[in-house]
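Have a look at the structure below before the remarks.
A single protein chain has been removed from this complex, and every other one stays in its place.
So, chain A:
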Amino acid sequence: MAFPHRPDAPELPDFSMLKRLARDQLIYLLEQLPGKKDLFIEADLMSPLDRIANVSILKQHEVDKLYKVENKPALSSSEQLCFLVRPRIKNMRYIASLVNADKLAGRTRKYKVIFSPQKFYACEMVLEEEGIYGDVSCDEWAFSLLPLDVDLLSMELPEFFRDYFLEGDQRWINTVAQALHLLSTLYGPFPYCYGIGRCAKMSHELWRNLEEEEDGETKGRRPEIGHIFLLDRDMDFVTALCSQVVYEGLVDDTFRIKCGSVDFGPEVTSSDKSLKVLLNAEDKVFNEIRNEHFSNVFGFLSQKARNLQAQYDRRRGMDIKQMKNFVSQELKGLKQEHRLLSLHIGACESIMKKKTKQDFQELIKTEHALLEGFNIRESTNYIEEHIDRQVSPIESLRLMCLLSITENGLIPKDYRSLKTQYLQSYGPEHLLTFSNLRRAGLLTEQAPGDTLTAVESKVSKLVTDKAAGKITDAFSSLAKRSNFRAISKKLNLIPRVDGEYDLKVPRDMAYVFSGAYVPLSCRIIEQVLERRSWQGLDEVVRLLNCSELAFTDMTKEDKASSESLRLILVVFLGGCTFSEISALRFLGREKGYRFIFLTTAVTNSARLMEAMSEVKA
């Protein structure tokens, strides 16, 4: 249970400094608007803000009332309005409507817009068009790294995924580069840098440019983190599409962990109210079960419950003095543990109930069959029935995508029939969703026959020519074959083991998927770290369509301690899942490394599918 780290495992750097920095910068910005003011906060920024500041800090800096940015007229009577928003067009329109309404009413106030993490020119353009440029002052709050846990930093930018991987918009690359730059200023430099994927490559280049421009910042400092690894989400969609079965992932899939905390409803708390619970290493019970396969969690919790019972029982034979000691020293800890234990038991119960109801067993069986590539017909039928019974639009979509990526696209007949039934079950407007999924390469149709691979190679020669841009685009979906089966074979992703896979004593990272599959993303990272380069992985890189997009960047660094060389920062561009985090934590324990995760947002299959969906639930 809850494997300890090896004694020689390196210490993690202290990331709480990032919170202090973000808070201080916010205070600085608020002080730029002296006097009493009302603060309008975008809904998506509320939880991140809650993690670094609180109401009394805002009040200290003369924030009077707080409002949520929503499409309603503001009732504020303050003379100064401050808006804390993501750089989005609709926010600009909202602010413009407020300001213009004031102007019409002949009212003058001061307005300030604070963009987080940065402003976009498109936003300023809207302010200009709406005639309020100059009436509002703009600032940036470069709050792009939120430590959600001791080893997890999130940029809290779920829209990164859709913006880049669907729309091809590179607007967040600068934000990523700035964040990396900040990290290397505080904890850097990083002696070893690896990456794979187009976005990784571009982010790396821009980051390096920043460092050059401000050269001297990190010179002569001892590196705290030895390696940094940048990885695009589209290198591995498969892992992100699988149902999660480690506890933390399962809690995320079931209750949605938001910004490091989860709302447990009455069914979990066994009372009439919901409870917002922070899930991180501070929660001692959670910390011991978060990386465990769900099947181990029960045993652990009942053991804990028995221990707790025993500790309480000790008070029976106590005299007054001992009792006094017990109450003053141990009781508080026990009570805390008791509270956590009952919460997680409640959560497990609720998960079991939900999973039993939705036939989780059959679902997992289908997923494993898809991963291993057997009984494709049967799996297709299963998905079809799933759709016909209107089980869940997101789940159905996820299974179709999993089928598509593992099989290099659906055969045209299946694609048509599944799509038709999907539209009939969940609504014709999902036509737009299918178009999105096809563009992102998540759900495609197989090209008929192998003849096209020849065409493909011809076309790929053409594409260097700019005039052939149109052709490139038309064929881009062909160029992005997932090749999952070949990669899986090459990297041994489906463990062939004799006997039973003992989930209590995992032997490899596959335990996060019940021993059926080693997450591809984590395997790539493992392989590169072992070699400290991409050497010998040419074939894999080619199959990932990344022949020019895999890179290594080593700086000569003699001062790196052996401890720092066992610290690895993994950057997931487009989101990472808790299963991947658990798998790498496991790898770290095995090898004496420690991983630090930086992600644009924590994601899971449902979030990926929702990002592609055109129809808002």
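By our rule, a contact is a pair of C-beta atoms (placed from the backbone, for glycine too) under 8 Å apart; a residue touches a chain by one contact, two chains touch by 3 or more; residues count from 1.
Quick note on the criterion: contacts and distances are computed from a predicted model.
> The hidden chain: which UniProt name fits, "Spermatogenesis-defective protein 39 homolog", "Histone deacetylase", "Calcium and integrin-binding protein 1" or "Palmitoyltransferase"?
"Spermatogenesis-defective protein 39 homolog"
> Looking at A:R86, A:R290 or A:H368, which makes contact with the chain not pictured?
Missing-chain contact among the listed residues: A:H368.
> Which of A:D8, A:D319, A:E500 or A:E548 sits in contact with the chain that's absent?
Result: among the candidates, A:E500 touches the missing chain.
> Of the residues listed, A:I196, A:L279 or A:L301, which one is in contact with the missing chain?
Of all options in A:I196, A:L279 or A:L301, contact with the hidden chain holds for A:L301.
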